[in-house]
Structures are given as structure tokens and as C-alpha cells.
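One chain of protein is taken out of this complex; the other chains stay put.
We call the chains A and B, going by the order they appear; numbering starts again at 1 in every chain.
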Amino acid sequence: MSRAGSPSARRTGLPLRALLTGAAVVVALALPLVLPLFQVTLLVNVLIFAVVVTGLVLLTGIVGLTSFGQAAFMGVGAYTTAVLTTQAGWSTWLTLLAGFGVTALIAWLLGLMTLRMQGHYLPLATIAWGISLYYVFGNTPALGGFTGLTDIPPVHFFGLSLTSPRTFAYLALVCLGVVALGAQFLLSSRVGRAMRALRGGPLVAEAFGVNTFRLRVQVFVLAALMASLAGWLYAHSQRFVNPTPFSLQAGIEYLFMAVVGGSQHVWGGVLGAGLITLLREWLRDLLPALIGAQGNFEVIVFGVLVILTLQFARRGLWPLIERVLPREEVRLLPEHSRLPERGKPQPGTPLLEVAHALKTFGGLRAVNDVSFELRAGEILGLIGPNGAGKSTLFNLITGVNPATGGRVTFAGQDITRASAGQIHRLGVARTFQHVHLLPDLTLLANTMMGGYARGRAGMVASLLHLERREEAALQHEALRQLERVGLGEQAFTLAGNLALGQQRILEVARALVADPTLLLLDEPAAGLRYGEKMELVALLKRLRDEGVTILLVEHDMDLVMNLVDRLVVMNYGEKLAEGTPAEIRANAAVREAYLGVDMAEGAA
Amino acid sequence: MDFLQLFDPTIFPVLAADGLTNGAVYALLALATVLVFAVTRVIFIPLGEFVVFGTLTLASLQLGKVPGTLSLLLVLLGAAALMEALTWVRRGQAGRGLLTLGGAALLGAALWALAGWAVPLKPPLWGQVILTLLLVAPLGPLIYRTVYQPLQNATVLVLLIASVALHLVLTGLALVFFGPEGSRTPPFAAGNVTLGQVTLSWQSLLVILVSALLMLGLYFFFDRTMPGKALRATAVNRLGARLVGISPSSAGTLTFTLAAVIAGLGGMLIGPSVAMTYDSGFLIGLKGFIGAIIGGLVSYPLAAVGAVLVGLIESFASFSLSAWKEVIVFTLILPVLLWRSLTTRHIPEDEE
Partner (left out) sequence: MTAVSGAQPAAPLLLEVRNLHTRYGRVEALDGVSVQVPAGHIVSVIGANGAGKTTLMNSIMGVLPSSGEIFYQGQSLRGVPLEARVARGISLVPERRDLFASMTVADNLQLGAYSRRRENWRADLDDVYARFPRLLERRTQLAGTLSGGEQQMLAIGRALMGKPRLLLLDEPSLGLAPLIVRDILRIVQGLRGGGVTVLLVEQNARASLAISDEAYVLETGQVSLHGPAAELARNEALGASYLGG
């Protein structure tokens, strides 16, 4: 590999983190044998709860969707297995799959109904769903009403009946291990990057071809399936079910576990599940004695604890632990194959055509009858004073906010009504005026986000890490593009550590990973220092020489004049002028628009 | 039970009146929910607990017992005063910090003395109502100061999680203060009034009347007075409001005071018709909430209408399918959400 000399690639000499993980696994495996029986039962509960919370970490911590209904999904899994094993005599392994089926269907329907809307409708719907299901369980005689169903058979494993908590603990451990590992795999994959991108709003994710609605539904269903698995475990560890552990209050507690532990980390969720469960046991003994009455007073302490966590450590406790742990090392995969590349148009052929574009907001014509053409291989600048309609035109070309009238054609296809993702897949990649990066991820991971549309791996392949070949190709493509823009040395540092100028260049690299035919840059020089601007100009010139077509919305005249082949000038939503930099410089109307009206002229 | 019985002329009006009475209180809660959300972005789940505190505090007073509400009030007052004093000290004005602490101590002592003196005397009903309001209403602004104000810049979801946590705390405290048994307060007015075919209890009529008057009062407050307009302004444009000198904290404090008064009054109004226990608040609050969601968390009239509808549906459901009442009411939210999701346009993030 040509980058063998890259200093940061495998810089962590000590696999300390791997050692620590190994030690944690050994301790976990020893616990069911070492602990007294009562505590093993408690351990089983912690493990089961941790499975639910892992789903919540993906849903709430990573994607930013909140659900209070996870306990209800757990109930679906538990009741499905309870009914089918006791009343139909099914095998416990078959009922697990049946539970998955029922849960997935319900979660999918709920997701379809609520996930198109703003963030707070999902949690509200899950509250309603959590309450309703509790009463459905309690009021259905076939489900045993509020007393529940008993005599649920134990799980059999190769003739071994898992009746004792000690043996059952191993089943729970394996389940948690599989779920947590799957979650970690998912997070370090194409789909995981898209999930993280969703958190900062749909804009970036959609610009790189992510179907944000479908992805949200998928993650919601995945989290529900994890809860369903936990419900199955719970039913067979308790050997009876009743509605109480699946009530809304339990659903709230799972969310608390995620929040207190650290909802953005898989291990934070496990930590939270352990902490809250142990704390509850301890408080159950302590509080009634203090208050002098019976009742579940521990919720008072939990509530206060959660409010304090939100006020003082909004990201939960795990980040505090993470600080003392060695940093996770980034592993580069060996490259087996390269990603397929797009055929590029002949230089000089028409690439983008905007014809009589019109965009109105209410009565205001933000873009009024604007037409221009862009040919392959050229750099076109779109300039104009603030409020001239440049950004609106930009949004209209990128599909963020489609035109009210007129026609936009790209590479021979009508894209006037196409979505941002569809336009991206045709070969348009963009940067943002306000930098949209994930500051907590490395430059490499940020850049790889740009290649989302070039990959195929779905949720399942990502969970199982079956997409390593594609991931490797993406990694190396991203590294190549980082080197192309001159950021190769810093590939493994965090994006948040870069200065603004470098962040903008990182956005260019991210766009380049998409292998675009057309690169759209939205005010790339805004806020840059002189030296940074010069670097940007040099980079863009180099890219043009390498055959990339560029459309640039910019305010800085200096930069534009020295860079572009042609210019389109806008003012008050209309095209004011079009031509070479020299022609534009000589244009009186443009001078007027830029330096503004003369107060002396025509004034009293 | 026969479904058609619902439309029996002797049963239908009774159910409708019941539904309207509860619906009127849900409507008040829906308005408070919309108000709190619009001004502070807090989805105020614990509103239902304020209803419970209203009813059960009044019930305690009627027994001549000093309710636990007082100790909660004093603890919160202390915490809020400490936080406020700390802010002053950090700004380098330790003197004002001390003044805050002193003032809070004086206020706390006065409330404590007042409750200790007045409660054993068993004042008349109107006196008990005022005393209840004095104990419940300040909880609103104090909770805002201690719980939500430090989270002012947090996302709606973080605020929602805090709300749910607070709901648990208040439910737990209600159990400590009032015990597990439910209480029903005596009606404010006895007897029935007959209007044509319909017989309505004076109590129901009173509830509907007071609710309507409160709504009218709120309308006047928001439409005519400077503080009311300031709250609307904060809801419409937070930065704009700050630029004319309306601080988000003072708007939040006022909003939470209003919400606490509305919910506390609601609790006292509904107390005679519902057997209230320490944990009834959640469901009551959520029913107001469904009304608020029907109004999209923005429209006051739609929210009120939605809440009355919830009351009616609940009343009819409790007659024919009483065990499934809650399921019906809460499943109702799903078609509403579906309708909202189909009619709300997906607006991409603002990028200028």
C-alpha cells in the first residue's frame, strides 16, 4: 500500500483496549459461577435489560429518536412466546422467530405513522402505544388478564434444559454479546455512518443519497426486535409473564438507563442497565425503612438522578469513563477491489441546464425566470449580493427545495422534481455553506460518508460485517480523496479539531468520494482567511484540470474572478448578467448591484 | 353490554354531560400544555400531577391535615433560591445572592406559619381553595427554575425526558404525601338542574362554567395585556422576544405559574367526580395532551375542541366497554398522528 508511511494509520502500539475488552468478557463469563444465586438472578435481569437498552442506544443516542415504548415491544416478544409455548406447544426457538415477526410488523406500522414528522411525535406515539398495550394485556382473558400466564417451559439447548439461573445467565450473556457486537458492527459500517449523519438533521444524509425515512423506520424496527428478544429471554427466565414489567413505567426506565449510562455508546447502555438495576434493588430495601411506608419510592430517586444527569452530564456517565480509557484504534482493511467509477461526459458537452427557473415563497419571487447552462469541464461562478436568490437557486438544483416552475436538466435527465438523493445518484455532489461535519468522527469516517451512494450494504450485512470488502474499497477511496485535497496526513484525527478552512476542504473531499460529474460548492470561501482562500483556489483549479466540473455559489468577488471560466450574476432573484470575468467586471449594472445605490444621486 | 343502549334517551344525555364535564377540564389542561410547549418547548407531562396535587391537597385540608405539598414547596423554594443566589455570586454580586436567600427564607417561613395556623381551623371551602392554590401554584415556577431553566438550551427531546423523570418524582412524592388510598372531595354545589329533557348536576354546570370563564380570561390575557402579549411573542420568535427585553426565564416562569394554576384549579373542579389517587395524574394529563396533539401543539381552539372530544369518547367508552376505555382513548392518538403526518409538509432544514 502506498500509504504505508502515513504516520497515523496504525499508530496505537498497545492493543490496550482489546485487552480490556477481553478482560471484561472473562469477568462476565466467570460471574454466573462466582456470584451467590440471588445475585445471579439479578445479573440475568441486568443482561436482559441491557439488550433492550442497546436498541435504545441505536435509536435514541445515535439517530436521535426517542421511544418510551420499548417495554411494550418486550411485552410483545414475551407474550408471543408465552402463548405459543403454553397453548400451542411450539418450540421456544420457533416462538422467538414468531415474536420477531409480530414485533417487526407492529414497529413497522408505528414507524410508518410517526417517523415522517418532527422528532417529538414518535415519543408521544410510543407513550400512547405503551399504555394501550398494557391494558390490552391486562384485559384479555386469553392472555391471563392482570394475573398473567404461568408454566412457561424453559429453553432447551441441545438437550440441556436451562432452568437454573446460572445456566440461563450464559444464554443471556450470549444474547447480549451478539446484540452488542452487532450494534458495534453496525456503527462502524456504511449504514452506521448514515445513522450518525441523521442526527445532525436530514440535510446532509439526504444530500448523499440516504433515504432518511426508510433508515429511521429500519432502526426503529431493529430496536424493537432487540426488545422483543429481551422479552423472550425474560419470559423464559421468569417462567411466567404478567403485564407489569411491560408497562409504560418500565419503558421509561429503559430510557433512563440509556440516558444515565450514556446513550451514544453501546457500553454506556450496558453500564446504565447495570447501575439502575442495582440501584433499584438497593433503594427498595433502604427507602421504605426511611419513609416508613411501603411503595416503590425508588422512582423519586431515579427521577431526580435523571434530571441531574441531564443538567450536569447530558451525554451520560460513559463518556466520563471513556476519557480514561485508551482511544479506540482505527483499523484499515486491506483493499481487494476498487469501487466502480462513473463514465464522465466529454468536456464541452452540456451538463446542467436551468431553463426559466422560478421559485416563489408565498408572494415573493425568490428566483424569477433564471436560465443558464453549464458545460462539462468548466467552472461556473454564481454570484450576487446577499438575498439575491443564489442559495435558493442552489437548493433548487440540488433538490433540497424544488422549483415552482421552469425546468432543470442534468446529463440529459429532467431533475426539476427529483429528490436530493436521486439527483446525487446521477452524479451531483455538494458542500454546505455552514459546514456540516460530524466533529466526533475522524476525517476518514466523515469522508467515507460521501461514498454512501456508491455502496450497497444494507442493515443486515452491516450488522454481521458481511460488507468488509465494500467497506475496504470505500476506506481506500476516501483516503485517496483526502490525499487529493491534501488532508491525507490527518485522516485519523477528529474532524472537530480542524480549522474552518480545513473543514471546508474536508467537505470537498467528502463530495469527491461520491465520484461526481458535477461538484456544487455553496459559498466555500465564506469566513476563510486569505491563505486558506488561496489554498482553496489552488485546489479547485487542480480539480478542474483533472476534469471535474464545478458550479460555485460565492460572494467573494476576488476569489471568483481568479478562478472561474464564466459567471452568472444574480440580483433580486433575477439574472443580471452572464459572461467571462472580464465582461462582468466591465458591466455597469453589476457594479451598481455590488457597491449599491448612490445616496447622492436623485436625492434632495 | 348492548352498544345500542348508548343512544337510549335516558342514558345518552347523562353520558354526554359526564363527557362534557371531564372534557372541559381536559380542555383546560390541553390549553396549558400548548401554552407551555409554545413558550418553553417543554412537553409538560407532569401537568397531570398538578391536577392530583390540587385535588389531594384540598382533600387534606378538608381533613384539617397540613398536606405534604407544603414540604415540597419549601424544599423547592430552598433549592431555587440557592441556584438563584449562585448565579448572582457568579456574576460578582454576592450581596444580591444573600438578599435572594434571605427573601426566600422569609417567604418560606411565612407560608409555613400560614399553613400551620390556618389548616387546623378548617376554613370554609373558598378559603381551602385559596389555600390550595397558594400551595400548588408556586410549584410551577419553582419547578421551572430548578428543573427546566438549567436545560434552557437543550433539545425538545432532552426536555421531554426531563418531563418524564419529573412525572415519576411527583408521582412518587404524591404516594408519600397522600398515601395509596384515593380521595374524592365533596362537590362545590349540590343538587341537580333540569334543562328540558336533560338533568345536569349543579357541580357539572359549575365545572363547565368555571372552565369557560377561565378560557375567556386566558383569551383576554393573551389578547390585551402586555405580559400576555410577551408570552405570545416568545412563542412566535424567541430571539425577537429577547431583543425587546423579554427574558426567556421570566416568560418560562410566568408560563409555568399559569399552567400550575390552571391544573390546580382543574384538579379541584374534577375532584368531586373522579376518585383521585396519587397516580391518576398521568392518564388525566395525557388526555389533555391528546387534545393538544389534535391541535398540533400550536392551535388553542383546536386543542380545546380535541380535548372535549376526548372527554366525550371516554365517557361513552366507559359505559359500553369500561375495561377498554384507556385503550380506546389512547389508540385514538394513532389516527390523529397519521392524519398529522399526511397533512404536515416535510420541511427540510433551513439552510441560508
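Structure notes:
Criterion: a contact is a pair of C-beta atoms (placed from the backbone, for glycine too) under 8 Å apart; a residue touches a chain by one contact, two chains touch by 3 or more.
What you see is a predicted model; the values in this text were computed from it and never measured.
Of the candidate positions A:Pro385, A:Gly486 or A:Gly579, contact with the unshown chain belongs to A:Pro385. Touch with the chain that is not drawn comes from one residue among B:Pro9, B:Pro124 or B:Gly245, which is B:Gly245.
Although one chain is not shown, part of chain A still touches it, namely residues 364, 385-387, 439, 496-500, 503, 523, 525-530, 555-558, 560-562, 572, 581, 585, 591, 594-600, 602-603. With the whole complex as reference, residues 91-92, 226, 229-230, 232-233, 236-237, 239-247 of chain B touch the missing chain.
Just so it is clear, only the chains that are shown with their structure count from here on.
Chain B has its Cα centroid 36 Å from the Cα centroid of chain A.
On the chain A side of its complex with chain B, the touching residues are 60, 64, 66, 68, 110, 113-114, 116-117, 119-121, 123-125, 127-129, 131-132, 135-136, 139, 201-203, 206, 249, 252, 255-256, 259, 291, 293, 295-300, 302-304, 306-307, 310-311, 314, 391, 395, 400-401, 432-434, 522. Residue ranges of chain B in contact with chain A, taken from their complex: 43, 147, 150-151, 154-158, 160-162, 164-169, 171-173, 175-176, 179-180, 283, 286, 289-290, 293, 323-324, 326-327, 330-331, 333-334, 337-338, 340-341, 344, 346, 348-349, 351-352.
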